[in-house]
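Note that one protein chain of the assembly has been removed; the remaining protein chains are unaltered in position.
We call the chains A, B and C, going by the order they appear; numbering starts again at 1 in every chain.
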Amino acid sequence: MSDDLVHPAATPAGTAALLPGPSGGAVAVAGPWLDTAGSVGAVRKGIASLLGGMRVTGRYVARPSTVVTQHYPENRETLRVPERFRGALRFHHDADGYHGCTVCRICEDQCPNRSIVITQREKGALTKKELDTFIWRLDACTFCNTCVMVCPFNVLHFGPGFESAVYDRRLLVYTLNGYAGPTAALLNKQADPDARKAACEPRDPFCGPTVLQALAEKRAARRKAAEAEAAQGVGLKSPAAFEKSAARTAPDPVPVPGPVPVPAPVPVPTQPGSVEAADVG
Amino acid sequence: MNATVATTLRARLDALPSQSLLGTQEYFVNMGPQHPSTHGVLRLVLKLDGETVHQVIPVLGYIHRGIEKICEHSNYRQLVHLTDRMDYLSALANNWAATMVVEKAAAMETNSRIEAIRTLVTELQRIHSHQLWWGVFGMDLGAFTPFFYGFRDREILTDVFERTIGGRLTMNYIQPGGVMHDIHPELVADVKAFLAVFKPRLDEYEALLSENVIVQERLRGVGVLTAQDAVALGATGPVLRASGVAHDLRKAEPYGLYGQVAFDVPVGSRGDCWDRYAVRMQEMRQSIRIVEQLLDNIPEGKHFLVKPAAKIKVKPGVWYSHLETARGVLGAMLVSTGGEAPYRVHFRTPNFNNLWAVTTTATGGRVADLVAILSSLDLVIPDIDR
Amino acid sequence: MATSLLPVSGQALDAQSLVAKIQKLCPAAQLRPDCDRPAVKVPLAHWPVLAQQLFASADLLFDLLETHTAIDWVQTGQIELVYVLTSLQCGHHLTVFVDVARDNPVAPSLCAVWPIAQWQEREVFDLFGVHYTDHPDLRRLFLDDDWQGFPLRKDYADDFMLERPS
Partner (left out) sequence: MHFDPQSLASRAAHLAPTDPWPALGVVVGSVLGVAAFVTVLGLVLIYAERKIAAHFQCRVGPYRVGPHGTLQAVADAVKLLLKEDVVPTGSDHLLHILAPVLSFAGMVLCIIALPMGPHAQVVDLDIGVLYITAVAGLGVLGILLGGWSSHNKWSLLGAMRAGAQIISYELSAMLALLVAVLFSGTLQLSGIVLAQQEGWWIWRAHGAGLVAFVLFVVAGTAEINRTPFDLAEGESELTAGFHTEYSGLRFAFFFLAEFLNLFVLAAMATTLFLGGWMPLHIGSWSAWNAAMDMLPPGLWFAGKAAAVVFLLMWFRWTFPRLRVDQLMRLEWKVLLPIGFANLFFAAVLVVSGWYFFPTVAAAPVPQLPAAGSSDDAGGAP
């Protein structure tokens, strides 16, 4: 390989002095070799090797302190989840319960699986762009952390909640923001507390419109467009095919008028590790 | 018994249609897609005569997700996290392979701190991966206990990853332009504590499994893959090195900081299951060596050199880069026609190419040998199917 | 007893001399400049012979077919076969591009030169629909035997494909 083709990152400067430098090459492995060529010696060595293994396991059985089992649900109190652990996506609210989301939609755009859907208030209280619902689909999330990385306002972070098992898949669709309304910066400019209150509308984790409904609307629009294309004979897919693929996307039939009838908001127990999407009042 | 009778018997046996002297029939049996030793949804159709394997026909596709197709619809940042799901035991190396080709294509710079962190975590993950392999290998041979010891020690390392990276299996840590998080302040101490625990444990591993006469009898001379066959069948990584070919991209084309650390490349001589086993055991020790050299020498600097949300654009062309994961050469090919999304992405995965060694090495052996061979190839099925 | 392929028996060539050497073997081969590694474009007719020479030629010794895949250039109507070759004995690389027609993709199989090609070609057949002549076992590799279409082609669509939300 010629020098001009070497990836520039392959030889970063500045570390050569610290590290011992390249050395070493191919070494033949033999490993702990048991020569079992002789007959009597073979039996003796074989038995010795077996006893060696039994010594290892015997040492552990003799010392119960080597047990590493954790008694999981009982040790919730002492369980320490690292702060960077990607459990449940959380939406940052400040001390007043205000968020900083400006609906720039970078996270929605960068999410590889489209597991974030943001809806905008039709008519903002203070500005044109105000957050209505920030919807996170845990069922589609791969926990790649990209949304957290790209958010310019540090609104998103991953919390430690890892106990996200539910019996109904639709319960994996969360609304993360505590209220629909303008950002903390705008609200703090309002001197009147009542004006602030009026600008905000509370949201809870399972309030509508859920992402499924939002997607259903998008799908309906796309189906219309596809039908129009098919009528002109330019679409790759037949409307029937579209119907089929649409049916596979959603667990519930579309379209649903009004809020999708998800089961009533399950009271999320506030135990450590549970999904605490509603951590603001 | 006189000679005539013996001759007649011989003639009658020779006249039998089957290859077997006993005149038995061959039969087919499905090993997988749900089988404890195929470690996933690999299906092998076996043509057996009694216990003797006459032919192995791998049938793939049970977990094919079309990662290459999905990449065509992702931008250059998004495609990295898909590689976590190929060889999930080498997620960081996979991330790095994708990152490397994107950085090369987009002419992105890195600094020595980023490279040091990448080298360190990838090497830790090589140990991590081999620990799991060792445990599973023991279990495939019928010993249950190594499985738990392997996982017990792997857990320490998983916790180390969890603190720095936030993920335990799928990392998405190595990104174009750097690494997602700077290393955790406690990382160096954690890794040192791990090494202090793990080094004596490695000796225990040897006493429990390597030196065991049953293991040696089960592995020596079984599943011999000659160097010529290994290269012809595209095998790489420990499988190739066990056959006597000292090919390791960490030495041949050093990336990261591999050019600046001292380590040896363990090489086998026979290419049997034992050599593949011994090479991996030695690789763990070599990885420990590399980690120890890097731990105290991580240079200062930034861990991420571009804006996280910055658009990555690549001019038209074809790029290919490859590196050494715990299982062999992982290549990433990127074809761009300009813009923010690749035109085509192809991953040359080590397991897809290593798998085919089983078709030649397992024939003529027993079913139990086949299990040992499969385990010594250390296959991760999602990496075959992608 | 397996013989070791090491120590390295050949000499690694740099990009220019590698391409020059190949052009001497096959004058029709052209350097492909938009590739980061030494790469040549070879006409389909010359490729089987050149492959054999690349494998056997004493100073090239491309013993490892690292990977083989294809690129579907739907605009130009070509499927471009890609062969990434490595010489473990010499330590150099080469990428070979071969064009086949998209509507009638037929290429020679290289199983006789590099046995791993058998399965890599099956994958390309499965996902791109390239037919390899003289392939011993050309079947679908990942998909069902009765699958219609070739998913990695750019114009592939089926009833079950999910639309990527835009």
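Following the convention adopted for this analysis, a contact is a pair of C-beta atoms (placed from the backbone, for glycine too) under 8 Å apart; a residue touches a chain by one contact, two chains touch by 3 or more.
Everything numeric here is computed off the predicted structure, so don't read it as measured data.
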Exercise. If the full complex is used, which shown chains touch the chain that is missing here?
Worked result: A, B
Exercise. Of the residues listed, B:Glu217, B:Glu292 or B:Glu340, which one is in contact with the missing chain?
Worked result: B:Glu217
Seminar exercise, completed: The listed residue (B:Leu44, B:Ile67 or B:Leu141) that touches the chain absent from the view is B:Leu141
Exercise. Can you list where chain B touches the absent chain?
Worked result: 27, 29, 35-37, 50-51, 138-145, 147-149, 152, 208-209, 212, 214-215, 217-218, 366-369, 371
Exercise. Since one chain has been left out of the picture, which residues of chain A touch it in the full complex?
Worked result: 43, 50, 53-54, 56-58, 60-61, 64, 66-69, 71
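Criterion: only the chains that are shown with their structure count from here on.
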Exercise. So what's the Cα centroid distance for chain B and chain C, whole Å?
Worked result: 23
For this session: Using mean C-alpha positions as chain centres, tell me how far chain A is from chain C in Å, no decimals.
Result: 38
Problem set entry | Cα-centroid distance, chain A relative to chain B, in whole angstrom | 26
Exercise. Which positions in chain C touch two or more other chains at once?
Worked result: 6, 36-37, 91, 164
For this session: Can you tell me which residues of chain A touch two or more of the remaining chains?
Result: 1, 26
Exercise. Tell me, which parts of chain C touch chain B in their complex?
Worked result: 1-6, 32, 34-37, 39, 63-67, 69, 71-72, 82, 84, 88, 91, 95, 114-116, 118-120, 123, 140-144, 151-152, 164
For this session: Can you check the complex and tell me which residues of chain B touch chain A?
Result: 74-75, 77-78, 81-82, 84, 100, 103-104, 109-112, 115-116, 145, 152, 155, 159, 162-167, 170, 172, 175, 180-181, 184, 204, 206-214, 216-217, 246, 251, 253-257, 259-269, 274-275, 277-279, 281-282, 293-294, 297, 299, 308-309, 321
Exercise. What residues on chain B touch chain C, complex-wise?
Worked result: 60-61, 64, 66, 68-69, 73, 104-105, 224-228, 231-234, 236, 243-247, 252, 267, 269-271, 316-322, 329, 331, 333, 335, 343-344, 346, 348, 352-353, 356, 385
